[in-house]
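Okay, structure first, notes after.
What you see is the complex with one protein chain gone and the rest in place.
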Amino acid sequence: MSAEVYKKKKSLYARAKSSKKAQAAGTIIFPAILGAVIFILWQSQGLHKILNTDLFILPLPTKIISLIGSNFADIMVNVKTTLIEVIGGLVFGCLLGYLVAIAAASKPNIGKGGLAVLGAFASVPVVALAPVMNNWTKDVSSEAEVRSMVAKIIVIALITGANMCLNSYRGLINLPPYAEDLMATYAAKKKWVLLKLRIPNSLPYVFVALKIAVPSAIMTAIVSEYFAEYISGVGREIRENIVLAQYTTAWAYIMIACVIGVGAYILLMVLSKAVLKNYPKQG
Amino acid sequence: GSSKEETTQTGSSAEQSSAAELSSEDIIKAAAENGSVGNWGLGNEYEVLALLSKYDLGSDYLSQDFTMDGFDDDSITLASAMTYNELGLVKNDYDGGYGYGDSVEYIDMNDEGVAMLEDNIFCTEDFAKENPNTVAAFLYASLKGWEYAVENPEEAAEICYTYGSSVSAEHQAYMAEEVAKLVTTDTQGETVTDIGNMDEDAMQQTLDIAKEYISLDDSDADAALQSLTLDDIRDSSYLEAAKSSDGTFDVEKSEVSIQLKWLPDAQFMGYYVALDKGYYKEVGLDVEIVAGGGDIAETTAVNNGTVDFGVTWVSNLASANAGGMNLVEVAQIFQRSGLVLVYKPENFE
Amino acid sequence: MRKFKGLLEKKWFSTIFWIILLAAGWEIAAVYVGYVKRTPENILPHLYQIVAAAISKDPVSADMTATGLVLSAAAATILRAVVGYVIGMIVGFILAVLMKMSGIIEKMFFPYLMLILLIPVLGMAPIVLAVTGDIDKSRIIIAAILSFYPVATNTLAGLKSVPKEQLDLMFIYAAKPIEVYKKVLLPTAVPYIFSGLKIAAPMAITASILVDTLQGDGGLGCILSQSLKHAMSIYVFWLIVFFSAFIGIGSTYLLGGIEQFMLPENRNKRKIKRKVMKDERRSLQEKEELICQSKI
Amino acid sequence: MVTGKNTAIEIKDLNVTFQDNSGNDVRALKEINLDIEEGEFVALLGPSGCGKTTLLRTVANLQEPTDGKVRVLGKTPKEVRLEKKFGFVFQAPVLLDWRTVSKNIELPMEIMSYEKEERKRRTKEMLELVGLGEFAQHFPRQLSGGMQQRVNIARAFGLRPEILLMDEPFSALDEFTKEKLHIDLLRIWEQTNKTILFVTHNIQEAVFLSTKVCVLSPHPGRLSAVVDIDLPKRRELEMRETPHFNELVTKVRNSFEGGSY
Partner (left out) sequence: MVTGKNTAIEIKDLNVTFQDNSGNDVRALKEINLDIEEGEFVALLGPSGCGKTTLLRTVANLQEPTDGKVRVLGKTPKEVRLEKKFGFVFQAPVLLDWRTVSKNIELPMEIMSYEKEERKRRTKEMLELVGLGEFAQHFPRQLSGGMQQRVNIARAFGLRPEILLMDEPFSALDEFTKEKLHIDLLRIWEQTNKTILFVTHNIQEAVFLSTKVCVLSPHPGRLSAVVDIDLPKRRELEMRETPHFNELVTKVRNSFEGGSY
């Protein structure tokens, strides 16, 4: 009767026995299976029936892919812009969020409010934040390309920062029982407690945060591109083409956004496997 | 507050001294070389592209966000503006406006010969074929609304208010005045009396510019666009039926809706007047006006049947049809381009 | 000095501290912008100007004051955000439980959940509209789509954070899955779930504002884009910026409060308190009865 | 084994191997053969790291054998577990920190759907038994280490399981408390006649409580000796002073490999 929940346990043992490679393969194979199913549904127009939509709004994948093929160079220019924004925003945002979390964890009295305030920034909708940032960064550079990149990166950084902050904060304070006492008996300076205890303890939490931060950075990039001064980017193209009712082209860019997302996800998984290899397996 | 007025004054004195001597060509060239021509893109840019190409300039322009802040801080020296909207905000000093008064000048697309026609009324061809009387009735009442509105813009502006306009009262009044001009003047500056007329030359010019400057990544769609003719995008029979009617229609569908291209304001005052004055009721229609302005394009909404009629620009309609939709324009409300490129003369001394 | 220290201990103090710090930074920047920009209110108005706009009685559109306009538009938007948020929360939670139950489901679906978040609102909107046939439903669904993912991710992490020993304990007793969830997994996951909810809350509001403009009939999103366009007082725009920020702070605190209330340990503590109070009342009654009796 | 009784636990050629981080095998248990009759009280003795916990976990279906066969009450450990016949006292107390002491003791009873009245009654009884009556409403972190261990014991006792597996249950307790619990455990065992398998490091304790002492040797963990304890079923504290008791203790001690114990 209680088989289900423990079936997993058994398979866990089984998996532990099987090689690590097989496990890694599963991470790719299972999504690939579902991907194939979706692809077939989509191509055979079954998806259109399910979603009650037509070929116009949801063109066939083959058509989308051939469009990507014939406009590859153009598309890459936009992909580059978006990637720079996403990576820049993620790096700054996650660092910012993590630093605020560290401040909050080491000086809870002062720092905790910082969490709420950073959260408040994340609550200002991108539609409002993006134009404000455009204005605030006008003097950054005389090059429109540069200053609008900076504006977009700031927006992404604020949005992802808030989420990194919330999750890593928990990782920085939910320490193993008595670990803080242990450090106290060594009269470890705050720096050491941070380096040897809090930061390592927070790493699994950081990856949870990244799992959310990566897609939301891409999403924010796409939306903030609508408002950017310099015309470039995947999001901008999606919008232009939807306004022009060019859904095939729009979907081509959406697909590209998804590929970026999946690439980032795989990267994240690989990274987390490497960084968390010494940590007890979760679940 | 005070600094604004000062700049305004210096601006206007500068204008008197030198800018008048510069031709629009000089200004466009100077701005383009500077990389500081602005437009919103998203299908608004073709006239600007045509203009740039007319003077053999590159096709780069800066993206304007919703605001005119870029123009204000001189990061965009030659900014796109609609006469009935942004231009008013730049000039006027009511709440929200930038208060430049007459110190700014502008280049008019109509004068440059690159005008494209904007707001029209359209529906799907299938809908029109199945409901010819409904279409004619709708046109009849809408045009009646527009006629009233262009004659009484102040009242029309107030009517827009009652239907949830989201602009300030002063700006609404300004808009109504300017929209009336667009409805009653053609690209050559001549007065138009038959509102809704689909002027062959102006439409052909619009389509030609669209064909040249709309760039579609989808090669099938691009080929379709190049082969479009006026007959593929408009059908004047409904307008004729409406004009020749006595005002009584045997409508096939009495509950219809129209999706606007943007948020409710005086740009669409004709429909609000028709609704408010009961013109739609008179022809046996129960009309719902659906505000636009968003991410579900009006062409998409009409095409998938969420709404029956829509207001869009001719170029949008052409690209939608090129992409595989089957839409027809049934009336052309704006008879000339509302787009201008506004600049501060002192930037071009 | 000691008074100050006592103040430092207060929970709300640090928020006030940060807000004051931020406000000071804002004002300094505003003074600077006031000198160098022609229309500073478009870029960075003084805080007092924003406050003045908030309390001003002058109508900005029709006969509405700025605050009135923002609040009336906010009502629709926030309602949609809340409904979408709740739906997203439930869906995210269920997905997390499913993924926890089966590693295969997790591996299979997790990357796609992320993709759903990625398929931008714009590409999705016409499809969602086609499926629901109703613009308001579409808005709610899109708000839900944007908020389910953080909840799902965090809940899953929470369910996975249960110490192995505790699962062994339940395993030995051959507890049914539902009991394992009720008694161990969920109580452990509560703080994680709330982190997810705290992250999702602003996303839901952002989403709701974004989808207001799918078709522009009212809502904060429309007012926002109009005021941004200067079709009405620019202060309406700033009011919306601040309003949404306050909603964000408010939601963090509200969820924090609910979290404290929901924490299994605190619930047990309340039970103990109630019991103690009941016992005290009873013993008091008994005493009174005794006194009464003795008086008689 | 030809006795009138049924075999409670039957272990045949049991091997359990773990993998260390370099992928090498760590043999925790090697070729274990052991039969335990129903109603027996078996003590497992052996140096730290020799595989006692692993053996207990294997019997309870918490650990899959790498090799060999384990049968409990004639069935697989899994079947027995699903019949909820195991009680397990973990080496380190596993308490849910958000539940009070009494709620922690009630936990398995909730799972086994005992009546509320019954739960309360038994919990109270068990709390008295382990001397924690006053601490019913405390949370685990408000208890001392030994008190936590007592909660752990109380939780397992509360159920009267068919097979009670205990991993060093008394090592964190003082001698006085330990003695009291010894007697209580023996009474429970006598009355209910359940099978008990328990791990200890204390030879006296092993001899005093059990009917059979199994000695494990480390690296790899093997069963190096089984000593039958022929003390009368009803044990008294005074027995520990008898020469026979001391003989048995010496016998067990000498049965350690190398005899160095």
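We call the chains A, B, C and D, going by the order they appear; numbering starts again at 1 in every chain.
Just so it is clear, a residue touches a chain if its C-beta (ideal position, glycine included) is under 8 Å from a C-beta of that chain, and two chains touch if they have at least 3 such contacts.
No experiment lies behind these values; they were computed from the predicted model shown.
K.L.:
Using the touch definition given at the top, which of the shown chains does the missing chain touch?
P.N.:
Taking every chain of the complex into account, the missing one touches A, C, D.
K.L.:
Given that one chain is not shown, which residue among D:E115, D:E175 or D:E238 touches it?
P.N.:
Of the candidates D:E115, D:E175 or D:E238, D:E175 is in touch with the missing chain.
K.L.:
Using the touch definition from the top, which of D:T17, D:T66 or D:Q137 touches the missing chain?
P.N.:
D:Q137
K.L.:
Among C:A23, C:V36, C:A52 or C:V276, which one is in touch with the chain left out?
P.N.:
Residue touching the chain left out of view: C:V276.
K.L.:
Contact with the hidden chain only, please: which chain A residues?
P.N.:
Residues 176-179, 181-188, 192, 196-197, 200-201, 203, 278-280 of chain A touch the chain absent from view.
K.L.:
Touching the hidden chain in the full complex, which residues of chain C are there? Just list them.
P.N.:
269, 272-273, 276
K.L.:
Considering the whole complex rather than only what is displayed, give the residues of chain D touching the chain that is not shown.
P.N.:
Spelled out for chain D, the touching residues are 18, 20-22, 26, 45-49, 52-53, 91-92, 100, 137-139, 142-147, 149-150, 167-168, 171-178, 201-203, 256, 260-261.
Going forward, only the chains that are shown with their structure count from here on.
K.L.:
Mind checking the centre-to-centre distance between chain A and chain C? Centres are C-alpha means, answer in whole Å.
P.N.:
Result: the chain centres lie 20 Å from each other.
K.L.:
CA centre of chain B versus CA centre of chain C: separation in Å?
P.N.:
40
K.L.:
Spell out, as numbers or ranges, the residues of chain C touching 2 or more other chains.
P.N.:
42-43, 121-122, 126, 130, 171, 174-176, 225, 228 - these are the residues of chain C that touch more than one other chain.
K.L.:
For chain B, write out the residues touching at least two other chains, lowest number first.
P.N.:
Expected reply: 65-67, 69, 73, 295, 300, 304.
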